[in-house]
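Omission of a single protein chain aside, the complex is shown with its protein chains in their original locations.
For chain A:
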Amino acid sequence: MSVLLDISHIDMEFPTPKGSFTALRDVNLQIKKGEFVSLIGHSGCGKSTVLNVVAGLYGATRGGVILNGKEVTEPGPERAVVFQNHSLLPWLSAYENVELAVKQVFGKIKTRAEMREWIEHNLQLVHMGHAMHRRPAEISGGMKQRVGIARALAMQPKVLLMDEPFGALDALTRAHMQDSLMEIQAELNNTVIMITHDVDEAVLLSDRIVMMTNGPAATIGETLDIYLERPRNRLELADDPHYNQYRARVLKFLHERHGGHKPKTAKVSMEKNIEFDNKSVEHAA
């Protein structure tokens, strides 16, 4: 299949009071239609920066992003973003939050009835049909994230960008959300870039894992294609030798020294949920 999204040799420099800071150097990544790609790397290496350049919220200093043959110059709904902290408008209900997006994208194409159906359909897709009319303050963190995903899906984006969408959730909720996301992905086959720092999440969900070196001047260190059959089941995969090999590869990359800093070792918890202690990594930086 042909390339849908071309992240072409981008550099990103931020002006700071102490002079310019090079966050990214020569990040080069091509993504095919329907591919699910995870970006993994230590905290502060530049994952969000890559995502923000693709979203059009930052402009790359050098290089550029080409989507469907057109260069990305500004943000837009065809590159919908799911932000880490849900970013729902707190004064609107779940339904109204999705409605704002749907009206903006389909206001001139769909009738009112069609739009209502489409909003409800997307909320049901993320299992939020029962709590559509509650406000963000009245629902749990996981539910908020579901609404955030529904809002992004409702824009029918060409690429769905997710910045640590489940990072703030507890382990159990996160597992539910991952399963939901796999279901949705099986149905819609979206093109997705997801940032994560959870190795299991990356292996479970992705077609390809992109591992980034540490900043400054972070770049892509290694990519890993995941040839696990879908639908994937987390319990069966736990004993799958391929799955464990993939995990080991990613873990090894993250443990080794990459880039200018020496990363602290990752914590491996009992239920094989690997996360990195953000604070200790930042101390090392």
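Definition applied: a contact is a pair of C-beta atoms (placed from the backbone, for glycine too) under 8 Å apart; a residue touches a chain by one contact, two chains touch by 3 or more; residues count from 1.
Going forward, contacts and distances are computed from a predicted model.
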Item to check | Which of "Nitrate/nitrite transport system permease protein", "Thiolase N-terminal domain-containing protein", "C-type cytochrome" or "4Fe-4S ferredoxin" matches, in UniProt, the chain that is not displayed | outcome: "Nitrate/nitrite transport system permease protein"
Checklist outcome for this item: Per the whole complex, from A:Ile10, A:Leu24, A:Ala80 or A:Ala131 the residue touching the absent chain is A:Ala80
Item to check | Identified contact with the non-displayed chain, of A:Val72, A:Ala101, A:Ile184 or A:Met212 | outcome: A:Ala101
Checklist entry - For the chain left off this view, which of A:Lys33, A:Arg135 or A:Arg208 is in contact with it? => result A:Arg135
Checklist entry - For chain A, which residues lie in contact with the unshown chain of the complex? => result 55-57, 74-77, 79-81, 83, 85, 87, 89-91, 100-101, 104-105, 135, 155
